[in-house]
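This report refers to the structure that appears directly beneath it.
Yeah, one chain of the complex is gone here, protein chain that is, but the others are all in their spots.
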Amino acid sequence: MLIINFIGLLLIVVGLWAMLTQKNIIKIILGFSIIDTGIHLLIISIGFIKGKTAPILDKAVEMEKAVEKVVDPIPSALVLTAIVIGLAITALMLSYAVQLHKMKKSLDINDFEELKW
Amino acid sequence: MVKRFFVFLVLIIFIYQLLPLITNFKPNTELKHIANEYVESGPQKVGASNLVTSVVVTYRGLDTLGEIAVLFIATTGVGFVLKNKKEKKKTLRPASEILQTGTNFLLPLIFLFGIYVFVHGHLTPGGGFQGGVIITSGIVLLMLSNISFKLNHMVLNIVESLSGLSYVIMGILGLVLAAGFLDNGFISLGKFGTLFSAGAIPIIYSIIGFKVGSELTGIVEKMRK
Partner (left out) sequence: MIQVIIIVLGIIMLLAAILAIYSRNLIAAVISAGVISLFASIIYLLLAAPDVAMTEAAIGSGLTTIIFLFAIKKIKEDKEDSDG
């Protein structure tokens, strides 16, 4: 639907703005998680067809007439994989944040400047 | 000041490039090309009632193999980065009585529900990933309500390694006995809509459920200590 495209796009913009302007490392990782949620909303909203139902065949949706009654099943399969991978990447980023805090005792990203030229 | 101006410029270019998703959006009115093929001939060839399951396990099975590989790499990374050097002795308060009694009552039900979700993955909404996450949240409840709970690391490692190995062995059995890698036709497709239908899909989803559950438990355990 059009309104869900709009919500997804606004969530991506808010998450990108948080990643670019915040100084606390935990807030940057939260922005990354918000971008993930926005992208998944956008993908599922593209596969929706108005007036049709979920892609599971039982007494309500018979096998012969399934083509006219079901929503696209492919975006659901892609987003299922993407949600689990998003969790794995967030866990890895948080372990890096904990280790960085042990080294310099600060969570501000301006304190880590060994790689600046 | 200059930095804020550049951030605004980047965001405005980004919105301008993605704006045709809202202004020129024509929603679909019927299924096209590949989706048509999957929905029409899926139930006969694969035999599962849940069409999303037949896409995830059989038609796009290599994507699921890649996702399991990414989960494994992330778990290895977390285990490698966080090292605990010294054992600290801290005194923790025991949990309150409501939490302990509630956990004793709810924990078998949570495990039973998780196993139900991934065994019936081809008939109802659900599957391996959802069932594995439910089992992990049951173990987290056990960690929070029982202070002296020690997880047996050897059992966790053995379960995770054996699950990964048997997933690849099922794929190779499909290659040798049926049409291709990760095909589910080497066990007979039974009656459509019962528990023992869709060939090897219940077995593959159970293996994925155990693997995801044990890996996420390993990540949470590493973050806790």
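A and B label the chains in the order they appear, each numbered from 1.
What we mean here is this: a residue touches a chain if its C-beta (ideal position, glycine included) is under 8 Å from a C-beta of that chain, and two chains touch if they have at least 3 such contacts.
A quick note: this is a predicted structure, and the numbers were derived from the prediction, not measured.
Trainee: Which shown chains does the chain we cannot see touch?
Mentor: The chain that is not shown touches these displayed chains: A, B.
Trainee: Just to verify: which one of B:V7, B:I22, B:L65 or B:V140 makes contact with the chain not shown?
Mentor: That would be B:V140, which touches the missing chain.
Trainee: Of B:R4, B:K32 or B:R224, which sits in contact with the chain we cannot see?
Mentor: B:R224
Trainee: State which residues belonging to subunit A touch the missing partner chain.
Mentor: Interface with the chain not displayed, on the subunit A side: 1, 3-4, 6-7, 10-11, 14-15, 17-18, 22, 24, 26-27, 29-31, 33-34, 37, 40-41, 44-45, 47-48, 52-56, 71, 75-76, 79-80, 83-84, 87, 90-91, 94-95, 97-98, 101-102, 105, 107.
Trainee: Could you pull out which residues of subunit B are in touch with the chain that's been left out?
Mentor: 50, 52, 88, 125-127, 129-130, 133-134, 136-137, 140, 216, 219-220, 223-224
As a convention for this text, only the chains that are shown with their structure count from here on.
Trainee: In angstrom, rounded to a whole number, how far apart do the mean CA points of subunit A and subunit B lie?
Mentor: Comparing mean C-alpha positions, subunit B is 16 Å from subunit A.
Trainee: Enumerate the contact residues on subunit B facing subunit A in the complex.
Mentor: Per the touch definition, subunit B meets subunit A at residues 4, 7, 10-11, 14-15, 18, 21-22, 25, 27-31, 34-36, 38-40, 43, 49-52, 55-56, 60, 63-64, 67, 70-71, 74-75, 77-78, 81-82, 124-125, 127, 129, 192-193, 212, 216, 219, 222-223.
Trainee: Under the touch definition given earlier, write down the residues of subunit A that touch subunit B in their complex.
Mentor: 1-2, 5-6, 9, 12-13, 16-17, 20-21, 42, 47-50, 54-58, 63, 66-68, 70, 72-74, 76-78, 80-81, 84-85, 87-89, 91-92, 94-96, 98-99
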